[in-house]
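With one protein chain withheld, the remaining protein chains of the complex are depicted in position.
This part shows chain A:
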Amino acid sequence: MTVMEQRGAYRPTPPPAWQPRTDPAPLLPDALPHRVLGTEAAAQVDPDLLRRLYAQLVRGRRYNTQATALTKQGRLAVYPSSTGQEACEVAAALVLEERDWLFPSYRDTLAAVARGLDPVQALTLLRGDWHTGYDPREHRVAPLCTPLATQLPHAVGLAHAARLKGDDVVALAMIGDGGTSEGDFHEALNFAAVWQAPVVFLVQNNGFAISVPLAKQTAAPSLAHKAVGYGMPGRLVDGNDAAAVHEVLGEAIAHARAGGGPTLVEAVTYRMEAHTNADDDKRYRDDADVEAWRAHDPIALLERELTGRGLIDEAGMAAAREDAEAMAADLRERMNQDPVLDPMDLFAHVYARPTTQLLEQEAMLRAELDAETRGHDDPEGATR
């Protein structure tokens, strides 16, 4: 009997409107990032899946190095590399069904390519010949864009609309650790949880937002813990363990598909290259940190599992490398061709029907271009 009850005069009660809402315990992430490779759980994974993940990782690494090389040759305006993060990129693409939707961040060109997007079309934004080089509906990949976190509410809305229509579609939205500080991250997670939308959020915590480390980004116990405040489960996974990422995402997607609502997955990984080719990471991090992560390379982790258990031989690994080289050669060749540009496209898609003001401006540009062409044909100006 408490002191209050002994007195018999006053019993504290909760405020009238208050009631417990959700038990937070089941939503909490594990203490350590989930691992599969190198554990007993790896034996439960379909060997074919492991081999497919491996081939895509090798291909993805090659894609990253080739794209970075293209920036040095002036063929790409900029490339934010996902080198070191290929396990997340590839697992995100492979875990989805055809009918599902992928909402990439600007660093996730590789995920879009692994999902089936033409590697050249996927680079349109970064090449600079247009903004989005593909019809988003074709592979159900939302436009690659540089604003941070704004794609998350899009994913929630699409998943919500699909559910309203009765379609069995899940949206997977990708974001980096820096992006979780944006307001749209908060709003998207809140809407998703309130609407119980079939959406999965994958945060690739690669340690840095350009130069700013995670400690300056958040004081949360982990990014996965943020899920609890929204009433959705948070999962923590080793982002360099492709099998673990695939498993955790797969469970979250199955949960969403079954009507269980959204999940926030934090994949702990590392950005092995600078933010982009234009960045200098020597100014804000030590080589020793990078080297420590090199020993935790996603391809090496998976290769060790496959070779250790005899699931792949040298010929199998060589085949993966050859496939990657063929992709890179094709990418190089096509990117070395100048894109065909039509300046009139600038006016063609602003509205369904151009305004009279746009028609006037279009006519002005056309006249300028015609004058330019005449100038080329007639450099001496003889016919002027």
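Note that in this section a contact is a pair of C-beta atoms (placed from the backbone, for glycine too) under 8 Å apart; a residue touches a chain by one contact, two chains touch by 3 or more; residues count from 1.
We take it that contacts and distances are computed from a predicted model.
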| item | value |
| --- | --- |
| Among "Tripartite tricarboxylate transporter TctB family protein", "2-oxoisovalerate dehydrogenase subunit beta", "Branched-chain amino acid transport protein" or "Cytochrome C oxidase subunit IV", the UniProt name of the subunit that does not appear here | "2-oxoisovalerate dehydrogenase subunit beta" |
| Contact partner of the left-out chain, one of A:H160, A:H246 or A:H275 | A:H160 |
| Residue touching the undisplayed chain, where the options are A:H131, A:K216 or A:R309 | A:H131 |
| Chain A, residues in touch with the chain not shown (by the definition above) | 130-132, 135-137, 142-143, 145, 147, 150, 152-162, 164-165, 171, 183-184, 187-188, 190-191, 194, 345, 348-352, 355-357 |
